[in-house]
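Note that one protein chain is taken out, while the other chains of the complex remain in position.
== chain A ==
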Amino acid sequence: MRSVVIISCASLQLTRDSLVLRFVKDQFDDYRESTIGAAFLTQTITLEDQTIVKFEIWDTAGQERYKSLAPMYYRNANCAVVVYDITQAASLEKAKTWIRELQRQADPSIVIALCGNKLDLSARRQVTEEEASKYADEEGLLWSETSAKTGEGVNAIFNAIAKKLPLTAPPSARGARVAAPGATRQSVDLNRQSTAHGSEACNC
């Protein structure tokens, strides 16, 4: 069992909450109040090779106002999911700022995933798949598009992350500041094949 902490740093008032909620509880709630703070959730998934991965997820707001607190949440994270809204071009720009900060400040072994949400509203799309995936390629990020509303792609991206994370578990999930275990410097190639279908990867 590996224990992993994930933070999703979203920008603007996205339905990022529901992304995590969809993943953990398989719920979607249009009317959820926007969060000021950081929510903590856990989820366990079983990969195809029967490896069990436990996620401990800190879901934190990307508001400028609370930017100074974000490092407290990602400093221990093995992975960061930065969520943008495919219907808002500005949100990708914000996501890029966050990614730059993560690359600069976070633990070097952190896996960064870029996630375009609101795939269900693709008719109003402002960010093209090409644009985002090109950026992700350049920066060596995982990338995928999801819909928290329909659940499309949600489990897939978490599965992809689980596969990507170093096999060695951090000494303790929480508490210990991750000291880049074994420096298993991942070659940050895109893992898009597995996410392309957006299918439910977790039959039980």
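Here is the rule we use: contacts are C-beta pairs under 8 Å (C-beta built on N, C-alpha and C of every residue); 3 or more make two chains touch, one makes a residue touch a chain; residues count from 1.
Throughout what follows, contacts and distances are computed from a predicted model.
Enquirer: What is the missing chain called in its UniProt entry, if the choices are "LADA_0G13520g1_1", "DNA-directed RNA polymerase III subunit RPC6", "Electron transfer flavoprotein subunit beta" or "DNase I-like protein"?
Expert: Of "LADA_0G13520g1_1", "DNA-directed RNA polymerase III subunit RPC6", "Electron transfer flavoprotein subunit beta" or "DNase I-like protein", the absent chain's UniProt record names it "DNase I-like protein".
Enquirer: Considering the whole complex rather than only what is displayed, give the residues of chain A touching the chain that is not shown.
Expert: 1, 25-26, 35-46, 52, 54, 58, 60-61, 65-66, 68-69, 72-76, 174-175, 202, 204
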